[in-house]
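What you see is the complex with one protein chain gone and the rest in place.
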Amino acid sequence: MPFIPHTEEEVRQMLDAIGANSIEDLFDEIPADLRSFSLDKIPEGLPEMEVAHLMHERARKDSNVHCFIGAGAYDHHIPSAVWEIATRGEFYSAYTPYQAEASQGTLQLLYEYQSMMSALMDMDVSNASLYDGASALGEAILMAIRAHRKSKSKKILVPKSLHPAYRQAANAIVKNQDIELIEIPFESATGKTSLAALSEYAGTDITALVIGQPNFFGVLEDVDGLTRWAEENNTMTIAVVNPLAMSVLKPPGQWGDNGADIACGEGQPLGIPLSSGGPYFGFMCATQKIVRQMPGRIIGRTVDLDGKPGFSLTLQAREQHIRRSKATSNICTNQGLMVTAATIHMSLLGAEGLARAAAGSHDKHRKLVSGLSAIEGVEVKFDSPVFNEAVISLPVDNATVLEALAADNVLAGFDLKKDYPELGNALLVCATEKHSAASIDLFIEKLGALLAS
Amino acid sequence: MPFIPHTEEEVRQMLDAIGANSIEDLFDEIPADLRSFSLDKIPEGLPEMEVAHLMHERARKDSNVHCFIGAGAYDHHIPSAVWEIATRGEFYSAYTPYQAEASQGTLQLLYEYQSMMSALMDMDVSNASLYDGASALGEAILMAIRAHRKSKSKKILVPKSLHPAYRQAANAIVKNQDIELIEIPFESATGKTSLAALSEYAGTDITALVIGQPNFFGVLEDVDGLTRWAEENNTMTIAVVNPLAMSVLKPPGQWGDNGADIACGEGQPLGIPLSSGGPYFGFMCATQKIVRQMPGRIIGRTVDLDGKPGFSLTLQAREQHIRRSKATSNICTNQGLMVTAATIHMSLLGAEGLARAAAGSHDKHRKLVSGLSAIEGVEVKFDSPVFNEAVISLPVDNATVLEALAADNVLAGFDLKKDYPELGNALLVCATEKHSAASIDLFIEKLGALLAS
Amino acid sequence: MLIFEQSSKGRVAHAQSPATKASLDDLPADMLRETPPLMPEVSEMQAVRHYTRLSQKNFSIDTHFYPLGSCTMKYNPRACNSLSMLPGLVDRHPYAPDSHSQGFLSCMHDLQEILKEVTGMKAVSLSPMAGAQGEFAGVAMIKAYHESRGDMARNEIIVPDAAHGTNPASAVMCGYKIQEIPTRDDGDIDVDALKEVLGPQTAGIMLTNPSTVGVFERRIQEIAALVHEAGGLLYYDGANLNAILGKVRPGDMGFDVIHMNLHKTFSTPHGGGGPGAGPVGVSERLEPFLPIPMIDYDGTNYRFITADDRPQSIGRLSAFAGNAGILLRAYIYARLLGRQGMTRVAEYSTLNANYMLKKMKAAGFEAAYPDRRATHEFIITLRKEAKDLGVNAMDFAKRLLDYGVHAPTTYFPLLVPECFLIEPTETESIDALDNFVEAMIKIREEAETGADRVKGAPYTLPVRRLDDVKAARELDIAWKPAE
Partner (left out) sequence: MLIFEQSSKGRVAHAQSPATKASLDDLPADMLRETPPLMPEVSEMQAVRHYTRLSQKNFSIDTHFYPLGSCTMKYNPRACNSLSMLPGLVDRHPYAPDSHSQGFLSCMHDLQEILKEVTGMKAVSLSPMAGAQGEFAGVAMIKAYHESRGDMARNEIIVPDAAHGTNPASAVMCGYKIQEIPTRDDGDIDVDALKEVLGPQTAGIMLTNPSTVGVFERRIQEIAALVHEAGGLLYYDGANLNAILGKVRPGDMGFDVIHMNLHKTFSTPHGGGGPGAGPVGVSERLEPFLPIPMIDYDGTNYRFITADDRPQSIGRLSAFAGNAGILLRAYIYARLLGRQGMTRVAEYSTLNANYMLKKMKAAGFEAAYPDRRATHEFIITLRKEAKDLGVNAMDFAKRLLDYGVHAPTTYFPLLVPECFLIEPTETESIDALDNFVEAMIKIREEAETGADRVKGAPYTLPVRRLDDVKAARELDIAWKPAE
């Protein structure tokens, strides 16, 4: 019996103690007519060795690709130490740190995480994580609505240049609470959120404006202009940023005159493997004055009975286990282990290492894009500074190109046609510091050959 | 500077404290004329990311083979837990447990290891490891010579059916001490050590007889007969065994009338990956009465100042750091981490799991051999019970077959021609419980097709 | 000491980033960061040492018995971790095309099928990222269902007083009002009270069965009939699925929608606070509303089911496909257990809980529901000890830590005073259970000779009891360098 330690003799001894004849007896409160069904479609158990066979085989099927897709998930270098430590049993197999005294490892780490994220965003406070970037945006919108007491509209302006999946997920999360997400178009030449379109809403009651940096196209938004617009219109700002990029780009706390109110996003670039899209972690930072509206766990530094410093969950009165239906969010289990990895990752890189990774990544992207755009018929779509990825347009059908290159194990980018048909045959392509020059050349060569043929 | 924490300012501060102008000054006792050389042929340092690229590429070159070579190194299932725990920093990056109080983890584990090995061999005592199986045989021979005070000959009988590399290594290790290794032939029909040939030495002064079980051909030796011969001739016995096999085969402690005197061998089948032949670990067990002649570290259970049980290195007076030129061996660093893994491995499998692994391995081997020997012209070489591997003879040149199959990524076995030309076109083939039926069928099919063509 | 306090200005772990910083000269200066963030500046070894040592300050399943009720802290097989991190899986991009994803997609599809079978539901979506998000998805589906039928008046969700806090919080996020109903002294729901609150405003009811008081709701079929008659739907909070896995199925009890906590029942690690995975399963009528993406199999190829296939879907809850790596771990676990092994999960977790309950009672501790079978967990109340000896449940909990046992869940569910919700799980041996009972007896003995020793606990941990009031009042949640 895998993972069950009981010997037959022990089972007998336990049943005797209980005063039951069989294990089956212990289920005698369950109505008998609920007990007949078959599990035949579930396979027989296998020893670890056989499951390992199976998983190796399946993993092999998805292996050995040259992947140039970014679109919200980025393949950066992760030091070996990160996951060797994060998967230590004491981190890996602990529960949420409710018993503070028995969880100082996790608690101190989370406090350090909060400190690092606050610094990276240049914001006052951080929570200890949300599920992922997209759902964090949903939570940020709900938080803005709670925090912006003067605004009654529940209207949120969301640029169309924001990741489509983020817009969809945020909508799914907030739509049942009569919140309206209003789409703001982007300028077709620059790919930036249109300040002209925004001006339509000037003077009206808007609860918050969402600003992505970089936006889904990799394009750098005019974050100062957008934030100032919000400041002038009594609108809160929600920054959705790539945290690694913030090691080199102006962070949300410095946008406009007073900085963004809330910063959130996807923590994945900070030491989390691609892993088919998850588990990643959503981060959220905010200004001090709205900390009590923040969802999720928060760790505080305090002292013990002897006056020795220690850490514990704090501001729990915001949370569902105390406040139930009046909580700031329903979130309970968050993404602790991912934050553990990210904290170790950030410690190993430091500000300098993060900046070098970001710049190195951007550099590889420039090499890729300059190679691709030198191909006859391939063009860079937007006339704007970008970070780490860019939209290119192809002279022929997107899908055909993607399929042909995939046959050579080159995954050539994210197909924008479905979400942005107005962009024509456009691909979002990305390279990071991890891409070898050979891999980048292969892509350029294959695309060149394909388009020449 | 990878792995060096010093900032420029700290270096200055430290040099000031020392009273030196530069780091270079600290080397001023080295004669100046020794200081000019170039390291230009050593490559520049690379960040971890680039070294990872390089290693992935190299690893890929050696991947994805169907390997049917055993010959002293066996690919058995290793539970994931084994190496996840063995590579925890506290085990991985600790030194030899000289400071017992700060090393109770390693010390207790080693005590448990000694207990498990003693049980597996059914011998009184075990040391805490030697380098590998072959060098352990060398040490066992030296130990026998120290222990067998009455024997003056320094003659050791070594069956030719023992692993050729073991014979070579043992010889390299003992030959400078006027020790003579005498080769005992095997019976050509059975592959077993020839008792007839042995009888030549009856009544002469022989220090020890080496007995392999199974022998290099996978053949089970008549261990009782051989041990009795030694007992009758006042000769010590050194068992060289596959420890996993001992979970199902009669262990050295039960051979003959009184059991073997020393048991040694290669610990690799107990949770150590193939890893190109090392690091593995040599084990050594013995009877209580010759424990003081045993080489290597030994851990003992004792008590602390408060009477609490604890563990420490014991019988250190045998060792080089105390006895210097009079030590039982020069061994210092041994294979601690491998033993750590093996101990966890044995705990996870237990006696029943080890026996199932051994029997399962043997079973896969039987399937392989029955499939191979059904091929026209392929024959099983010896008419003897074997464990886990067997010698087959081919109707055509060995090398050609091996090369042809290798082109299909099937590594078809160990070529015996060089070490045993008398066996003709013979291969030593092996399968373990880890081989899938599909992989075994592939080998059979490819060999069949090749020989039919 | 904090990692920040080990920093030295300019220290860099050089193996971990490119040797130089590449130029960003194509970016306008006013978009760049002027001063670097205040991050730790430590060597690789300092980071490794710091976090290795921090880890040692935790209790965890790999180090301690952890009978935390409602949390199912059972052994997390190490193979689930290592096999889910194989190259090809760990580095698969979420937008890799189906042609290069058949390995991953087949695992996800198989997991959907296994979860369907073992819960008795018609269809499963794996995408919710934890139990609470599963609850949200479930209630959102209930809402979408009513709305799709034009049934707009249903604005209430019924929740028992014993329910987990996420239940009401999730319903509120879907725009519902909460109706609370009481639990009876025997642990079952008060069906009369339920009847009273049922009506045309009822959208549905959220239940767990076994409930959070550790007993099986015996009248579940009657409750299902009543709710369905009133036009409401039944939501099953799967946090306690471990108790009944392979023994009885929520789908057969009459539930319309359920979530599963794979980080409980399917043993994916809890990681010091997640990540989890909260797949949802539904009966036929809710299938169109399931959150995307899901995985389809046409007999040859696996592919993602997207919004195009499911126009009525409540939508997507994550940027990609949920906590994929956690789902892989659950899949590996499911294959290790197989059909038989799943049934044994319920059997042996129930055996362990009933054995412990019996021993606790024999030792003189008071069971909250003395006449009921324990399920996979049970409640004792320490109100007698609190009153007679002046040591409450929290004191017992803290002192248990000194005995090398993680405390059970305390003060939840709220309706039982001074309660311990104890869940041993199936992976603990009889020795661990006996040890716990002995520790409890010893602590009571200590308390009998004076409350102070117990109230001062713990003594052997990295810190003693922490000042939570100070933590909240003098909020220090991000380190700032001393001025």
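All chains are identified by letter, namely A, B and C, in their written order; residue positions are counted from 1 within each chain.
Note that a residue touches a chain if its C-beta (ideal position, glycine included) is under 8 Å from a C-beta of that chain, and two chains touch if they have at least 3 such contacts.
This structure is a prediction, so every number in the text was calculated from the model and none was measured.
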Check: shown chains touched by the absent chain are A, B, C
Touching the absent chain when the full complex is considered, from B:R88, B:K160, B:K381 or B:K446: B:R88
Considering the whole complex, which of B:P185, B:G278 or B:G448 touches the chain not shown? B:G278
Given C:I3, C:A79 or C:L461, the one touching the chain that is not displayed: C:A79
Touching residue (missing chain; options B:L181, B:A197, B:A327 or B:L451): B:A327
Mind pulling the chain C residues that touch the left-out chain? 6, 8, 11, 15, 43-46, 48-49, 52-53, 56, 61-64, 75, 77-79, 87, 336, 427-431
Footprint left on chain A by the chain that the document does not show: 1-10, 47-49, 79-81, 84-85, 89-90
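To be clear about the criterion, only the chains that are shown with their structure count from here on.
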Maximum distance between Cα centroids and chain C occurs for chain B
From the mean C-alpha coordinate of chain A to that of chain C, what's the distance rounded to whole Å? 20
Measuring centre to centre with CA averages, how many angstrom lie between chain A and chain B? 47
Going through chain C residue by residue, note those that touch at least 2 other chains and give them in order. 11, 13, 15-18, 42, 44, 48, 52, 77, 79, 81, 83
Which residues of chain A are in contact with two or more other chains? 47-48, 52, 77, 79, 87-88, 433
